[in-house]
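Of the protein chains in this complex, one is absent; all others appear in place.
Take a look at subunit A:
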Amino acid sequence: LFQGDLGPFNPGLPVEVPVWLAINLKQRQKCRLIPPEWMDVAKLEEIRDQERKEDTFTPMPSPYYMELTKLLLNYASDNIPKADEIRTLVKDTWDTRIAKLRLSADSFVKQQEAHAKLDNLTLMEINTIGTFLTQALDHMYKLRSNLQPSESARSQDF
């Protein structure tokens, strides 16, 4: 178990707490949540547009942007202005990023690269494609070693 102190809690004054506590207090109707400053239509439009324009991945305002969006929109949408628009913007950005990730994976495979570096991905995105990609690369590695005429490379067990 871990422990620590939070607060002080003064009526009417905002205080920073861990997300789990914020959600818990909100569910018990003991507080109002203040969304993060990036959870705003103008800011998210900017991010979405940049994501669509660039070939590389936009640095996201939070490594947990998907998780936070889901939690806050689920439990505190009344505290978030234009919640529906926010939901759509985040989903659009996600879709663009995932499409980009697939494009990167395909060119990685086509060029038979040994290494790739993709900056600014979040864990959520990596996990969605991770198993598939690592398995595919594993197969490709074995097929590539078939090209070597050495004895040890040729007898592959599948």
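The working rule: contacts are C-beta pairs under 8 Å (C-beta built on N, C-alpha and C of every residue); 3 or more make two chains touch, one makes a residue touch a chain; residues count from 1.
Heads up, the rule we're going with is that contacts and distances are computed from a predicted model.
J.: Identify the UniProt protein name of the omitted chain, choosing among "Ribosome production factor 2 homolog", "FAD-dependent oxidoreductase domain-containing protein 1", "WD repeat-containing protein 46" or "DNA replication complex GINS protein PSF3".
T.: The missing chain's protein name, per its UniProt entry, is "DNA replication complex GINS protein PSF3".
J.: Return the single residue from A:Q3, A:Q29 or A:N74 that touches the missing chain.
T.: Only one listed residue reaches the unshown chain, and that is A:N74.
J.: Out of A:L1, A:A42, A:A114 or A:L147, which touches the unshown chain?
T.: A:L147
J.: Please pick, from A:Q27, A:S62 or A:Q112, the residue that touches the omitted chain in the full complex.
T.: For the chain that is not drawn, the touching residue is A:Q112.
J.: Against the chain that's been left off, what residues of subunit A make contact? List them.
T.: So the residues of subunit A touching the missing chain come out as 70, 74, 98-99, 102, 105-106, 109-110, 112, 124, 127-132, 135-136, 139-140, 142-144, 146-147, 149, 154-156, 158.
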